[in-house]
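Of the protein chains in this complex, one is absent; all others appear in place.
Each chain gets a letter, A and B, in the order it is written, and its residues are counted from 1.
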């Protein structure tokens, strides 16, 4: 079956199954993560207290761990919930927000990676480099590095993604101008989205939540990661095209990204998805 | 006086009095709760540290307790603030988000119910069933149960709501496809709103905040709960009707719900409110 068709099938299953996606996430973009989960057809629940994360994750179809505003309590809950999810075979996705910016973030992301079996890791290039052990210039939670669309650098980045995925038996998704999604063997390059998306906080976090929804609806983690990245990219394009050129800006863009995910159609996926398999 | 007129009078008083509504609430929907409080004419303040909740609630016209992202510290503050509000005769409303999903949420909601005198409890059917002591399938923070629009189930649910209200001398508001609001004697059924509202996070929390505003402006807790539920339902209808059918979705819907509350008029309440008293 063609890859587009598989994404469309999985999207349909999200809407049928309405997977409960347990988030332990940051307080900056949490509302957008909840809303994009609802928009695509999932059911979000945010719970991070140590007194309830074991119970809550047991009810969930997937677990999203996002370290955007980590603290010593939430990190403990992430580890406990992650291990419990592993025991129950509930897929876990990690968003290592800002790994590389401070040693606390780097150490925490690496600790989660080593103690919790992850189905997917989604980050920008700096964050993934940091997890891989390469020094990377990180500027706060933004990537200073960006995936170049061609040349030898792109080749290196693909190799790194594959190596990281193979080492941890996971799927690695690096998002940027070009997105790379790989399980260590198959690798997809995606060229969807628009650069203005970087001017709205949480487009990365929202992408992670979408992957969480797809993970909760199927059992192919590579496809789930690809579907999440492609969905977010197409939504960004549609949102950008929906701006009236004179007055609209990034406030409207965020609203329209949620609208686009809510309305995401078979036709849009077929006509817009720009996926290359390697 | 007709019930619509009473709601309109109370809305007017909210705008005149500009009641300060102290929230101890979750970090997922807190921004929307603040904005809807402002939109209807109230003044929101969010404060949850144990060092200041006693002082803050003393300034307030009402207290909203929402357990959406509870933790051991915030629960302590909820209890302290709630008791202080009771002493000062400031009305308290509880939103038992996710009660039934984890024992921590269930126990906390029941503890607040037993230690704090509540003016209103607003929840979905699962949450209210849990408080009443009936086993209910809860899926995260969403209700798996929904109030059926007719038949013997609806009758049972009304009896449960009345019994819970009578037992705790409070007003119980169950929101869903049909809304039930009762003080144990009088019971109102409301059929406003649109099912798409469930696809935006926080429509329940926002309804609770609206009830908090109405509670802060008058002294009839049954009317305040009814006014909040009806206002939210009408806003949802107006927002849904305001979507351009092809491109708009749940991102736009949330924006338009806030717009509709800001502009909520006498005429809209008279023409749209769908209230049956029993």
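Basically, contacts are C-beta pairs under 8 Å (C-beta built on N, C-alpha and C of every residue); 3 or more make two chains touch, one makes a residue touch a chain.
Just so you know, these numbers come straight off a predicted model, no measurement behind them.
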Absent-chain contact - pick from B:14, B:38 or B:94: B:38
Touch list for chain A against the chain that is not drawn: 26-29, 31-32, 68-72, 98, 101-105, 139-142, 198-202, 247-252, 254-255
Touch residues of chain B, complete complex, unshown partner: 20, 22, 27, 30-31, 34-35, 38-39, 43-49, 51-52, 55-56, 59-60, 73, 242, 254-263
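Just so we're on the same page, only the chains that are shown with their structure count from here on.
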When chain A is superposed on chain B by its C-alpha atoms, the rotation angle in degrees, nearest 5: 120
Whole-Å separation of chain centres (CA-atom averages), chain A against chain B: 33
